[in-house]
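Right, one structure below, let's go through it.
As you look at this complex, bear in mind that one protein chain is not there, while each of the others sits in place.
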Amino acid sequence: MQHVKPGWWSIDSPGLGQQYWDTGWFALFFTFIFMAFIVVNIKRAQGSKELFIRRIPGLNAIDEAVGRATEMGKPILMVPGLSDPVNAIAVQAINICAYVTKTAAKFSNPILMCAYSASMYTLAQEVIRDVYQQEGVPERFDPDSVRFISDRQFAFAAGVSGIIHREQTAAAFFLGEFYAESLIFAETANSIGAIQVASSTEATQTPFFIAACDYVLIGDEFYAASAYLTREPVLVGSLIGQDWSKVFAITCILCGAVSQSMFSCSHARGVEAAVQASSGNADAKKKNLADLKESETHSFVFSKLFKTNDPPEDLKIDRQPNAAAAPAAATNAPGGSN
Amino acid sequence: MKTKGIPKYIVYLLLVICASIPLFFTIPVPGKPFDSSADTFKTLMALQPGDTVLLASDWTGSTRGESKAQMISVMRLLMRKQVKFALWSTADPQSPRCAQDTISEVNEMIKKEGGKPYVRWDDWVQCGFYPSSDVAINNVATDVRKAFGGKRDTDTAGKLRPVFESPVLEKIQKIEDFKLVIDMTASKTSDYHVQFISGKKVPLLFSVTGVMVPETNVYYNSGQIVGYLGGLKGVFDMEKMMEYGLNVPDKDGKIQVASEKVPDKIEGFPGKDNIGNGTKYYPTLHSALLLMIVLVVIGNVEMFKANKAAKKS
Partner (left out) sequence: MVFLLSKAPTQARKPIVWILTFVSGGVFVLFKYWPQPINFDKAKNLPNGPIESVGSLLNDLTSVFGTISQVLTAFMLGLGIFSILRIHGTRIAKQQKDWFFSVVLLVTMFSMVVFGYWDFHIRAANRTIDYDNAANWGFVNMGRDFLFEGLLQQMDAAMFSIIAFFILSAAYRAFRARSVEATIMLGTALLVIISLMGAVASGWDSAVDRIATGSNHDLLVNLKISEIANWITKTLQTPAITGIKFGIGLGTLSMALRIWLGLERGGK
């Protein structure tokens, strides 16, 4: 039985930490590298270095959509996804909506923003009000333009579809987390001839938007949008950081593929040698293959870095008993509702 | 109202006809189970009487065509095998009610076939609804006793007691003590389960709607989940495997349901009522998909004709 003192700062220590067994220490290191890339590039961008971002056609369509709505004198609809509560995706969606609002405010174009969650409604209202104030036209802000519809998915879908039909919106922006209702929105807006720009962080909904909308931001283009639109150093820097992270991930994938191929070749050769060495003796063959397996457990393969492991079964961690905490333990926790 | 060629209302009318007519007939449809369905069946059948499963029910009435049928098939199996389960939800406040209604329905089916009905508290407990799926699932993965610690359920005497006093959860100290974690979902909770629970040493199983299949395949292919039931096809596979078993030859020596991915011979529940909505709705799925193929072909023919005419002129 292994008796260990927990919490040693050694990679090989079985007492290192539960999460290092759950996800593998390299996974945490991997995430840390991504964070470092993003922060470093934000600093680089803040150092007034001009960094390049490629053109995203879907974003050029924003001005076109707002222009068309202005010509038609009809409102612009914005739906910042179905995030509940507000998360990073919702904040990004509201950022893009803020840019749309800014453009709309310049042309005195009415806007409508439908919020799925109450927290989203609160945040959206603050941001949109701020945009009108920054543009110097606070009187044009209509508090009813930002609406909480419902936090039930299909009640929300019904509500937004109703608004699209009643208000005959000229342009529609669907940005953020969308699920099954994506096609309901897109087809409804399509049926009244509204120009649509959409993006879903849910990969399964992107095809629906592609089928029914005019412009779609795919995958991380959604996050690249605000950097592209505003050219703010912080946003541009973090976008470059994301690209560095992708290059790092691709390098890891290539290393993994090469390493795994080399291991497979060496394994095949090892098996062949083990079988030949046994000269037809079944017991010898079994022993040789077992030896090969044992020796392979010590050989380095890149993919092993990402593999999770169980703490050794005989691991015993010495701890003092805690008699005092026992009675309270069952009742001091947060609970759910019925 | 026109979609270039065929008017929209004609398209919709055709769908109504194609989707409704097969419902009035019993049409036997052959079909090989998906690998993910076979793995799901294998995992569920490996459970032993008295094992405890953590069952997240994250679907509502909107997806009941798929989700409820999935839950019924899984519940039938769990109840027949006398596996205990702790139910909880994070996606929608409606979810616990939908799940409880389904459990009552399956209980009636089990009673009819002469099985032991499930008793709340003794055989299953309701651990309630928690808002903010990501936070709640993270809490359960980190410390299940703390996450459900404040939760009470009604015991068989009608008294409210902490869920960890129930026979279902009394031996559970951490998430790894469950024999299996299942998420029956129509929402993003599957992602959070992978994020927070797949790293733990407990097998993870999903049942998802048809549209979520491509995304769930990613987790299945990477080994982060042991299997999943995908949409109506998943239910159809499950019902067939429960009826005929997997890789089990019949009286004539013919294997009705075979899988190369799961070569094990696994007996089902022959002679019991295994067939449900999966088998009933599957022909409807066929006719609707066939209609879609026909319309896509018509659309393309129209386009080619229009292009040809434009070139001529």
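Letters A and B mark the chains as written, and numbering starts fresh at 1 in each.
Heads up, the rule we're going with is that a residue touches a chain if its C-beta (ideal position, glycine included) is under 8 Å from a C-beta of that chain, and two chains touch if they have at least 3 such contacts.
Everything numeric in this text was worked out from a predicted model, so none of it was measured.
One chain is not depicted; across the entire complex it touches A, B. Residue A:147 is the one among A:44, A:68, A:147 or A:287 that touches the chain missing from this view. Among the residues A:70, A:95, A:196 or A:288, only A:95 touches the chain that is left out of the figure.
One chain of the complex is left out; on chain B, the residues touching it are 3-4, 6, 8, 11-12, 15, 19, 29-32, 35, 60-65, 94, 97-98, 100-101, 104, 130-132, 135-136, 138-139, 142-143, 146-147, 154, 157-160, 173, 214-215, 217-218, 221, 233, 236, 282, 285-286, 288-293, 295-296, 298-300, 303. By the touch criterion stated above, the residues of chain A touching the omitted chain are 5-7, 14-21, 28, 31-32, 34-35, 38-39, 42, 84-85, 87-89, 91-92, 94-95, 97-98, 115, 117-119, 121-123, 127-128, 130-131, 134, 144, 147-148, 151-155, 157-158, 166, 180-181, 183-184, 186-187, 201, 203, 206, 208, 210-212, 218-220, 222-224, 232, 234-235, 238-239, 241-242, 245-246, 249, 311, 315, 317-322, 325-326, 329-330, 333-334, 338.
Definition applied: only the chains that are shown with their structure count from here on.
Centroids built from CA atoms put chain B at 26 Å from chain A. Chain contact summary for the complex, chain B toward chain A: residues 60, 62-63, 88, 92, 94, 96, 126-132, 134, 136, 139, 145-152, 162, 164, 186-188, 199-201, 209, 211-212, 214-215.
The touching residues of chain A, counted against chain B in their complex, run 19, 22-23, 85, 87, 152-154, 177, 179-180, 202-204, 308, 310, 329-338.
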